[in-house]
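Only one structure is covered here, and it is reproduced in the block below.
The complex is shown incomplete by one protein chain, all other protein chains being positioned as in the whole.
Going by the order they are written in, the chains are A, B, C, D and E; count residues from 1 in each one.
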Amino acid sequence: MRRKFIAELQVRDNVDEIYRVADKQVRSNRQGNDYLLLQLMDRSGQVSGLRWNSGQSAYESFQKGDFLRVMGTAQLHNGAMQLIVQDFEPVPRTKVNLADFERTSAAEMDQLLAELRTKLSSLSEPHLAQLAQSYLSDEEFIARLRRAPAGIKTHHAYEGGLLEHVLQLLRVADSIAPLYPQINRDLLLMGVFLHDIGKLDELVFEGEMVYSDPGQLLGHLVQGTMELDRRIARISADTRAEFPEALKWRLQHMIVSHHGQLEHGSPKVPMTLEAIALAYLDDLDAKINQASDLIESDRNTDSNWTNFHPTLNRKLYKPSLE
Amino acid sequence: MRRKFIAELQVRDNVDEIYRVADKQVRSNRQGNDYLLLQLMDRSGQVSGLRWNSGQSAYESFQKGDFLRVMGTAQLHNGAMQLIVQDFEPVPRTKVNLADFERTSAAEMDQLLAELRTKLSSLSEPHLAQLAQSYLSDEEFIARLRRAPAGIKTHHAYEGGLLEHVLQLLRVADSIAPLYPQINRDLLLMGVFLHDIGKLDELVFEGEMVYSDPGQLLGHLVQGTMELDRRIARISADTRAEFPEALKWRLQHMIVSHHGQLEHGSPKVPMTLEAIALAYLDDLDAKINQASDLIESDRNTDSNWTNFHPTLNRKLYKPSLE
Amino acid sequence: MRRKFIAELQVRDNVDEIYRVADKQVRSNRQGNDYLLLQLMDRSGQVSGLRWNSGQSAYESFQKGDFLRVMGTAQLHNGAMQLIVQDFEPVPRTKVNLADFERTSAAEMDQLLAELRTKLSSLSEPHLAQLAQSYLSDEEFIARLRRAPAGIKTHHAYEGGLLEHVLQLLRVADSIAPLYPQINRDLLLMGVFLHDIGKLDELVFEGEMVYSDPGQLLGHLVQGTMELDRRIARISADTRAEFPEALKWRLQHMIVSHHGQLEHGSPKVPMTLEAIALAYLDDLDAKINQASDLIESDRNTDSNWTNFHPTLNRKLYKPSLE
Amino acid sequence: MRRKFIAELQVRDNVDEIYRVADKQVRSNRQGNDYLLLQLMDRSGQVSGLRWNSGQSAYESFQKGDFLRVMGTAQLHNGAMQLIVQDFEPVPRTKVNLADFERTSAAEMDQLLAELRTKLSSLSEPHLAQLAQSYLSDEEFIARLRRAPAGIKTHHAYEGGLLEHVLQLLRVADSIAPLYPQINRDLLLMGVFLHDIGKLDELVFEGEMVYSDPGQLLGHLVQGTMELDRRIARISADTRAEFPEALKWRLQHMIVSHHGQLEHGSPKVPMTLEAIALAYLDDLDAKINQASDLIESDRNTDSNWTNFHPTLNRKLYKPSLE
Amino acid sequence: MRRKFIAELQVRDNVDEIYRVADKQVRSNRQGNDYLLLQLMDRSGQVSGLRWNSGQSAYESFQKGDFLRVMGTAQLHNGAMQLIVQDFEPVPRTKVNLADFERTSAAEMDQLLAELRTKLSSLSEPHLAQLAQSYLSDEEFIARLRRAPAGIKTHHAYEGGLLEHVLQLLRVADSIAPLYPQINRDLLLMGVFLHDIGKLDELVFEGEMVYSDPGQLLGHLVQGTMELDRRIARISADTRAEFPEALKWRLQHMIVSHHGQLEHGSPKVPMTLEAIALAYLDDLDAKINQASDLIESDRNTDSNWTNFHPTLNRKLYKPSLE
Partner (left out) sequence: MRRKFIAELQVRDNVDEIYRVADKQVRSNRQGNDYLLLQLMDRSGQVSGLRWNSGQSAYESFQKGDFLRVMGTAQLHNGAMQLIVQDFEPVPRTKVNLADFERTSAAEMDQLLAELRTKLSSLSEPHLAQLAQSYLSDEEFIARLRRAPAGIKTHHAYEGGLLEHVLQLLRVADSIAPLYPQINRDLLLMGVFLHDIGKLDELVFEGEMVYSDPGQLLGHLVQGTMELDRRIARISADTRAEFPEALKWRLQHMIVSHHGQLEHGSPKVPMTLEAIALAYLDDLDAKINQASDLIESDRNTDSNWTNFHPTLNRKLYKPSLE
């Protein structure tokens, strides 16, 4: 039988399917009864799963990152789909069709990486080209980039999500750059490539998907800046050639300022044209993605309006133009 | 002798040149002496002109919009160029080379309008195409669009500036639209075309460049929404066909929300994908233009940094990547 | 037996009464069981009704605006009364005493309209008098005004509420005007009459009470401004006399600015004396009404203090001065 | 010759007139030359006076509160009138027509006080009536109230200004009270009478008009609350009857909360209906006064708009409705 | 059997113990069933107690401040411990070991008071020393100080908490004073002693612990300022010697400004060195206490991070440095 993906769940669907555990918690309700709150995922998305009257021993019967066969029913709660889990059992990884859990197949991922290489091979400034090459030829880096999500509870919260996000932003930057000749295309593209590189350290994405301790203490802006510091030191040591200091600072400034405002966690606001453009494009892409997700995931057919979205701080008008 | 344009003025230049009066005021300094404060312009930009010890009678000897032959010296004051005017005399319009005062020549303007027609002729939704056609075939509208600036003290504060701004935004929207298939390209482009249409009513741009009374009382967002209301009523009356109400509301919503936030004067935040995209692209374009202008107009060679810019709320780093 | 009005409900009352459905939703609780959440109303007010273990088919057995016979029990939840519905059945409109659902009787409404006509007939400025007359003699307008609420979840959320609110504000404005001779009484009164006129378009109040789509996309400030634009165009066409433009802008400015601040959704702050006075009086009236409602509806006799009110952002001290 | 009052000064007027010194300072300009900056007043208003090239010895030749014969010229500086003082000489109080310096004549003041007595004698709650009586029969209090301004640099910054402000607010409160039966008229009127009573301690208004040290350290809200505390203790001691505690707290709460918001210096927000009404009416009166003053004092005939006003944070539209 | 203190409760503990009722409420859940929500306390802390299916009659069977024998089970709900109460019965005060309910024993309290006396006896400025003496020799004041908490739902929310807080702040002030010679140690210490003295009036702490009506209407900043006003008047009357006015204002300013900012309820910001130091030290002490409490009370061993804390607006990293 064809698999029921999470994105396809409809209210009142009865489910008997394998999902992966992104997160798990034991909680008590006000009546004092324990229940399990699971975050279940497959390649199509995430859904909360609730197992009532179930406590510590059930909790300990599997790990984050494990696969569970889940029997239950789909419900809408506060506008979001959730699964009421009647029963579940762990399933060994070997019995699982792993392709169901990878948003992007290995072949698609290869294609994305190829596009990334093409974009970065177009850089003409020699130091930037060398820096890009250092990353692209670093196998461990590439392996981690294939697996990294772009966030925990956001649009790109799945393996490969970071690569997808960076590539989409490279495309947008590349399409806009010719319209603003005062912007240096090489710098803008390299800043786009590097801006979220600290997420490889900020997030844990082997099995579970959570923030790491240093990620919470320092954040991917500071972590990315340090990573670039070390990378450039290594290149200089390897090549015995000085990487221009001012160029390093510009790139680090783009990483550090890409949240655009102090209140959003950037210790410096963007102060170069390329840093300003990067911060805007990153925000534009995030907002359009959040808004499309909100519209797509809204399953209430009674109204032309989505529910109120706390981060966007608004409702959205759903009808598309026929 | 070749004309000295405002954008070419250097500190200590002696000037004997014809400029146009964008604004004029009599002021008194603290010592109680009157002086004239002029805003002088040509096609390359604006500069303040100060005529010391000169009062009401000098003030009344010419009008806003007139041309003056100005003799004086260029100075830097708080990082901005200004002209100390030793003497001046009105010059009749007939003695002036009007091409020196048009940022865009009639031929260039024709080219911009041609590009605008091409962009809008690509709309496939029939009502939007009809609406665009109604504007493009309205000779009075086109005549006003050729003359309208996009603002009073901003990047596009010159005749034709509005058209340039709208066209640049159409280009950006058009280049990005294919990367976001969830956005309706027709709606986005039409929203871009219409978003600042209220500026034709908000600004006075015959001779002087100031805000009109209704412009200050209502603003171009509300004025543009009413203009579209009347235009669509006229089309419906002319064609005896109903323009779809929901489509009208969507377009009006894009006009009304394009400042993005209540605090920036939009009575509604953007609540459709196209309105969100429009608000971001308009802001991106404005910020990149403001930032480039700040860097270009900074004439202090001692420092890698511009002066602090109150609207951008920051200094900018000037060196471009060699 | 005498009817039990919503405003008279006491904790633990058993109810068997007819109410009207202002809104209805199916929801699921965390245990995955469906329930109906109803907004029930009569002329005395609104109350939430909860029908546990009841889902889609019950939901579809009646429409918004219908009348239901409701059997249930009154409860206090988070300081607000609610009805736990044990059972319900639709009741045809013909079996209902409609007077129970009209806050204001037809006779009282006639009286309010008469007072409105008196107030507006006192305007001495001829164009304002003519404009007022145009509205007062428009039967469709008057018919809609009789039915319009002043909001969805506020003090005047009932048929005729808008008229009551406008009339109360006219009384306040009229009583204060003589104390501030610098304020033009005609303008102030006309601004009061027009300020919420866009609510006739912003709200849907036939049966259900919700925001319309254009209401959410544009808002009653912009809708009211456009309505006045069309009304004055019609008057000018009918009378072949120009309505003074500056007077139109002043009135539109009062509509557009009556929320007082950009953050509250006014695209312009009040910039005339009359606009300033209107915004203050509207806010004063709203706050006193909200505060009295909060004190009156608080049924907790243990404390001198109401519950915390999120919009007012405070608790209130309840005892009145003996 | 008829006196030239400050409110009548026109640009370029030559002045030889007696004014009173509200404040005086020696300053140096950037060239390192000393000058005197005076605040001159008569009953019509205040104006800055500048005496160039004049220093410490001139400064010490008179006191704040003294009368000076001033010879000079009127100028407009940044939209405000100022006097360039060519010469001045102290004039003994006995040579001055004191009526020129009292905004309100003794007879008018008697009339205002009579109106105050009438308003307060209408209070029906016996303790409030007794409290009012205690103030009205306190000759020292009445004497200070006759002289007190309502502020230093505001609408009512002249002797008797506090009484005028309190009386105007009593009139407004009295006219609105019947329209809001849920508001206790006695409490509202008594709150209005008491709300600024701390200004008698906050301001110094014998000769000079400045803030007192305790006024700056504590503010009139806290000072007024303490004053009421002592007054009621005295009444209780005198009458050997307890003033109801809850009534005292209500009145003190109205004093303490009348700035409406924490950010405006009220340590508590208004939490009774009367306190809410008081805060709104006080703010309404202040804003209408500030706005009328701005329009009246604007002497620029070129524009329909006043200068930008930093406190109101806007420009105002000046034309009144013909 | 050894008593199970609230601070020692573990998830799933079965409890049969005597606790004191700090607060009680009847609530209904969404299903329409009543339950009791209790705040139970002993000397180790507070915990919420929930008695399901229990209503008005149970509610009336005991008073706030009473002692209850409680049988139930401990649960974790949203990261906080709570007791599900199966049964309870009132216990007369005479059957209770009162030492279990006093955080600080009488002997310890004597010791704290002795330390307070020592600190204050070190003041060298004679009027401050006399003022301190007036408080320390006032038996009723001392008796109330022994019982007063420092707040309702905060770190020092238990009898004697105010004394502990004031004493800790005296220690901190005393240890820092020598490092800042520009600060007057006597003033700083006296300000610390007085800053929260209004809490004796703001809070009710006989049996129940709640805010008093005047406490909510005026707040401890204003109440403390009035208390000092009366105290100094009494000292002056008793000693027939004037207490220096400026010294009184300084102390009152320290009370009034000790929340540091208008938004935090101080009607004046600190404007003396001692007031600035007081506000900072009070805030530092509060934040370190809140943060330690959050870390200590977090019982989730799965994570290095506490739950998100709404007042601190952050999570905290729990591991201590080994």
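Here are a few things to note about the model shown:
In this section, contacts are C-beta pairs under 8 Å (C-beta built on N, C-alpha and C of every residue); 3 or more make two chains touch, one makes a residue touch a chain.
All of these numbers come straight from a predicted model, not from anything done at the bench.
The chain we do not see here touches A, B, D, E in the full complex. Check A:Pro90, A:Pro267 or A:Pro319 against the missing chain and you find that the one touching it is A:Pro267.
Touch with the chain that is not drawn comes from one residue among A:Ile6, A:Leu162 or A:Val222, which is A:Val222. Hidden from this view is one chain, which touches chain A at 213-214, 216-219, 221-222, 225-226, 229-230, 233, 245-246, 249-250, 252-253, 256, 262-268, 271. Although one chain is hidden here, its contacts on chain D can still be listed: residues 27-32, 213, 216-217. Although one chain is not displayed, chain B still touches it through residues 29, 50, 52, 73, 75-78, 82, 84, 304-305, 315, 317.
In the analysis below, only the chains that are shown with their structure count from here on.
Think of each touching pair as a link: the shortest run of links from chain C to chain D has 1 of them.
Look at the contact of chain B with chain C and you find the same residues on each copy: over half of the numbers used there are shared.
Chain A and chain D, compared by their mean Cα positions, are separated by 60 Å.
Inter-chain spacing, taken between the CA centroids of chain C and chain E, is 45 Å. Across the assembly, chain E contributes residues 29, 213, 216-217 that each touch 2 or more other chains.
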